[in-house]
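Questions regarding the structure given below will be posed in turn.
Excluded from the complex is one protein chain; the other protein chains are retained at their positions.
== chain A ==
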């Protein structure tokens, strides 16, 4: 399957939250008690049962209010930090670009939680499993639209081949920039390229997104330096000991109880 992409056009979003409901319905995620947090926002963060939710930001500029809405979910990075951090080879990447957690392999260590630059995965402390948006991989691989895209009424979500969607997004950006000069795309290059590409009406920071998300340096150091070098060092010590025993045997040091 070729690389897919979902275009989240926040300029068209009305904040109806139908995507969040569709996600819960398709993925059989129970509803959670919510309360009004700020503006129209009722979900503060991802939970093990909420894989997508709406953020609302009211930004005042020159006596006018900019109502910035964004559908939040896993971005499905091309270079996913969670996958690199996983202790159990439970996180994999599909050819289509989706990053999925194998629930059978997951042990709930939480390394993905700590290393995701967007704070997406959440571990259920009872089930000891990490979960997040699957990108509706089960639907996509059967030629259905992701549940959120399928349900979106104002047409803020579009799904398709990566190249085609990227071109569509760039065209749309040129259009939107006429009225929103700060509008920009988020996700073309970030984390190697995100599967969920955003058209934001303002800078990422305004939406609470990191401007330059990266795979944490500590993670690269851990998995690409400390682990391989450390493993070789321990193996080297073991090899030296085996060699030592044979050298002593060869020199006859074990006879007559050693030489003291």
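To be clear about the criterion, a contact is a pair of C-beta atoms (placed from the backbone, for glycine too) under 8 Å apart; a residue touches a chain by one contact, two chains touch by 3 or more; residues count from 1.
Assume contacts and distances are computed from a predicted model.
One chain of this complex is left out of the view, and of "Formate dehydrogenase subunit gamma", "Putative membrane protein", "Peptidase" or "Sulfonate/nitrate/taurine transport system permease protein", the protein name its UniProt record gives is "Formate dehydrogenase subunit gamma". Checked against the full complex, the candidates A:103, A:153 or A:218 give a single residue touching the omitted chain, namely A:218.
When the whole complex is considered, the residue among A:16, A:107 or A:206 that touches the unshown chain is A:107. In the complete complex, the hidden chain is touched by one of A:10, A:73, A:115 or A:151, namely A:115. Shown as candidates are A:27, A:87 or A:184; the residue that touches the absent chain is A:87.
Taking the complete complex into account, residues 85, 87-89, 105, 107, 109-111, 114-115, 119, 128, 216, 218-219, 221-222, 225-227, 229-231, 233-234, 236-238, 240-241, 243-245, 247-248, 250-251, 253-254, 257-260 of chain A touch the chain not shown.
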